[in-house]
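Yeah, one chain of the complex is gone here, protein chain that is, but the others are all in their spots.
So, chain A:
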Amino acid sequence: MVASAEVRVARCGGSRINFIEPIITLDSRFLLCASGDAVHVYSTSTEERVHVLQGHVDLVTGLRLNSSNHLQVYSCSLDGTVKLWDFTDGILIKTYIVGHKIFSLYVSKFHEGTVFIILPMESSANTEAFQLVALHLPKTTGPEVEARDILSVLRDVSPIPKATSFGRGGEFVASASGLQLSVYFFRKQKTYRFSLKANDKKGARNRFTCVASHPNDDCIATGHEDGKIRLWRNFSQKKEYTYSTEHWHHSAVNALHFTPEGTELLSGGVESVLVLWRYGAGSKKDFVPRLGSAIEHISVSPDGSLYCTSHKDNKIVVMKSSRDISAIIQGLVKGETIRTDLLIDPRTKALVCNGKPGHLQFFSLRHDKQLYNLDIVQQEYIHEAGLHQCEVTKAAIDAQGSWLATVEERQENPEELDIILKLWAYDESTQSFHLNTSISMAHEGQISAMCFSGDAEATMLVTTGRDGHFKAWLLADHPDAQGEGASWSCDYVGSYHRREPTRCCFSADGSLLAVGFGEVVTVWSPSTWELLVTFSQPPGDIRDLCFGRLSCSKYLLGTTTKNLLCCWNLLTCSLEWSSTVDVILLQPDPLSENMAAFSRASGSTDLFVFKPSEPRPLFSQKAVCSGTVRRAVFAPREEVLEGCDESTQWLSCSRLYFLTEHMELMTFSTKSEEDQIIASSKQLVIDDSVAVTPFYLLLGKHRKSQRETQDSVSSHTAARIQLPQGSPAIRELLHTPAHVLPSASFLCNMFVNSLLISKSGVR
């Protein structure tokens, strides 16, 4: 179709910020972390994102401060480039093209003009082998430079960034891979290799996971899969090396880091406890417990005042050295699976889905930022492998956003199943949800679907369970129980021929309820609980059900497991049309009649957008992503998109978001929309190096308006004598950062010239 050129699939934030270890700038004001193809600069005090350094075209894999200029940062990416940025202004200074995939980047203070990168070995065809090389950065000017001056340092290294570390004064580099620790001494140009036995008495869990070197002592700390930390000394000899072992972690040590003074060694793992070992004091240690999720990386600011841990749940915690948390930067939490549907909170327009274990997250799609986490399970989370945890499996929000229903489930064995249905009321004063009713064992079996009715006066919740029943829950006042207020209770239990209900759906006005029992769709009237009509389209069970909206509200749509998309007319009680498409996901747009259907076709997923009134798609796109689409949701836009032609009309009121198999959040964007964004981003030039804090935004605006009034007062004087500040040369001089300016002698001539008032100006 012609439309496919107009509409494209775009990544929309929510990418991992815990992929590589974050770095803190020398003055501890900013924190830099890689997020997908970009580098984000956050303020460590306000958690606010200051800049996004965009330029790489593939995943950013390494990030280091420039040791000769602490206001610059190197980044490397899988696209084979190393880029040098000025992070205070968000400017790309230079690009070095290497031409190979780069997996990691290191900078050593004592090797000026050189960075160390990990590349795949060229010689061998084996893609698993990697080497550490020194890359000499050419000093030629120009934004893009080819850097081909490569010197191999270590072969057979691990591509994981934390498995390599530069030692005291850049004298040696230690790298671990598998069961072997390699140390290369630059001065001697000699490599020592130490290996541990895999088959020792306690099993083969001696593999190295991470390496850290002491900043001013000859000591290397290594973390192992069994939770041991080994401190290696005297490794400049082949034979007489020693190591001591510390053991606290019960599973693999994920990260190790020495503080800049070398007084403490920080370690972390699955236990989500940051352990601070005192260096040289045996096994004396301190703990920072309950950090929420497994620690993936640890970094320390260059002055040692801030510690920073990045966690498995896409979170970066910044804490002061006094162990007080100063900031938490939270991205979109993505586990291996997402069990709840994607929902849109009608109040905040935030995306609601599974977050941390036992939590629901509210993620603002517009600001690419987590708004808050709602603790559903309200139990202490035990970080232990193999433990059956309570999981939030279903969630639903009513149309006004005043009620949230959640189902949590814990199944130890097939017989013992714990299900709790919880209903949360929105509290205006605290601006969050509060637990209203908790119903344990709402169904005898698992709850397979849940939905709220759209009726504004009497909100009703319907749950369907594997026990063959569907239940309707109503908010009811209990006059006897004083001071407790209204709570939810069961109003009706329905079943149909002992079949298992799988899906349920309310019509837009809440006057009809459709429940899918196996291959039969039953339509009930929620006011009288009368079975009105049944539809059936065998063979194939009902997979999705939804009612049409607005002008198409007389239609009921259903998809079956046997490649059928059916549309029933509720007025004539007959099949209007059907089509053989293997629809895996059917999603109605709440603001229009449109429906989006994702269908599977040979390893990729296709999208069809149609109106229920006619079986012809409005829009279709083949292969929106590889693999299947897990979840999708329509999110309303803040403002209606102008200038849409017929094929993009369906994107004018709301946006379609979907989660791919690899848990990437994608959306559809139109060309005109992208043009608008580009146009608006050009206007938004941040003219100050001050962190854009909310406080600044408030005060800055105020100041600006003040200045404007002053300007208007003095405008008549300014009109006569043009002040030297007004001239473009001066403005340029003042607004360009000092470190990128040419020398003062070069500028002097221009500056003096600009101060001269031309004769014509006086007249």
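In this text, a contact is a pair of C-beta atoms (placed from the backbone, for glycine too) under 8 Å apart; a residue touches a chain by one contact, two chains touch by 3 or more; residues count from 1.
Methods note: contacts and distances are computed from a predicted model.
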Pick from "U3 small nucleolar RNA-associated protein 15 homolog", "3-methyl-2-oxobutanoate dehydrogenase (2-methylpropanoyl-transferring)", "Afadin- and alpha-actinin-binding protein isoform X2" or "Protein YIPF" the UniProt protein name of the chain that isn't shown here. "U3 small nucleolar RNA-associated protein 15 homolog"
Would you indicate which residue among A:Ala456, A:Ala476 or A:Val493 is in contact with the undisplayed chain? A:Val493
Using the touch definition up top, pick the residue from A:Glu240, A:Glu380 or A:Glu457 that touches the left-out chain. A:Glu380
For the chain that's not shown, point to the residue among A:Ser283, A:Ser440, A:Ser536 or A:Ser626 touching it. A:Ser440
Among A:Val288, A:Ala596 or A:Val609, which residue is in touch with the absent chain? A:Val288
Hidden partner chain, residues of chain A it touches: 288-292, 317, 319, 323, 325, 375, 378-380, 382, 384, 386-388, 390, 410, 416, 438, 440, 444, 480-482, 493
